[in-house]
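So the structure is just underneath, and the comments pick up after that.
As you look at this complex, bear in mind that one protein chain is not there, while each of the others sits in place.
Showing chain A:
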Amino acid sequence: MLCLSSLKKVYPYKNAAGKQAEKIAVADLNLKIANNEIFGLLGPNGAGKTTTIRMLTMLTQPTAGTICYDNLNTAANAKKIKALIGVVPQHINFDQDLTVGENMHLHGRLHHMNKQERVSRIDELLAYVELSDRINDSVRSLSGGMKRRLLIVRALMHKPQILFLDEPTVALDPQVRRRIWDLIRKMHHDGVTIVLTTHYIEEAEALCGRVAIMNKGKLIALDSPTNLKEKIGKYVVEWDKDNGERDFKIFPDRETAQKFAAALQQGNILRRHSNLEDVFVELTGRKVN
């Protein structure tokens, strides 16, 4: 069980008027994530997802609040917890002076794996993401998507019990994305707890048992994708507005949706089931900011 209580992060920053101010990146977050869950963290840009993950992975010190892994508190048991977790950061953070293989070895060494373990694990993981033939190449020479793939398998080197993935499939082609999803499902099947953030709503819908939606540092919804959809309404009507933009409305039942659609004068009317994206947009506001 991963337990966040009253977690808060405040960054100092200069506001538009040039005055020193405080930016609340994460405000009073309370959350419990069960073992062997696939938990999704959604939210618009700047919602505080990365900051939350960084606090959970002990890369950023919370301004207030506590984080517990089962009965271990991050403040007092950092080393023990770090042995349990794997981290796939949002930005690519390879050692640019090392090769693909050396980056993997470095990770294995830092997790106290012996040479034999490292070599066989590296073979297995690189083969899985089809990078075996790049083992001696500099990481600089990989394409963007290859770097992402490597970033993910590097975090799996030491077989973590809890895996954090911050936008793991950004910039991946659809085949590779599905492979990574399978990899995540396989880890889940093997008992690993997974916490991921994503902007691909279909990814959250495909993988996550529960999702939390954050906005401006606050938790605004927390439930399974199915329940969230039911809460906002299961049926959606979409239509073209006069200015060419598209609009939509959400309904709790089929009949009202049908009646509404029938009465509409606009073109291109579409009736469909609601999805997690509707939930997201509905809860975090239809316009950016």
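As a convention for this text, contacts are C-beta pairs under 8 Å (C-beta built on N, C-alpha and C of every residue); 3 or more make two chains touch, one makes a residue touch a chain; residues count from 1.
Keep in mind that, in the parts below, contacts and distances are computed from a predicted model.
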item	value
Name of the absent chain as recorded in UniProt (options "Cysteine synthase", "Dehydrogenase", "Phenylacetate-CoA oxygenase subunit PaaC" or "Transport permease protein")	"Transport permease protein"
Hidden partner chain, touching residue among A:Q96, A:S141, A:T226 or A:Q266	A:Q96
Contact residue for the chain not shown (choose from A:C3, A:A27, A:M58 or A:V170)	A:M58
Contact partner of the left-out chain, one of A:V10, A:I24 or A:L106	A:L106
Residues belonging to chain A that touch the chain removed from view	57-61, 79-80, 82-83, 85, 87, 89, 91, 93-98, 102, 106-107, 109-112
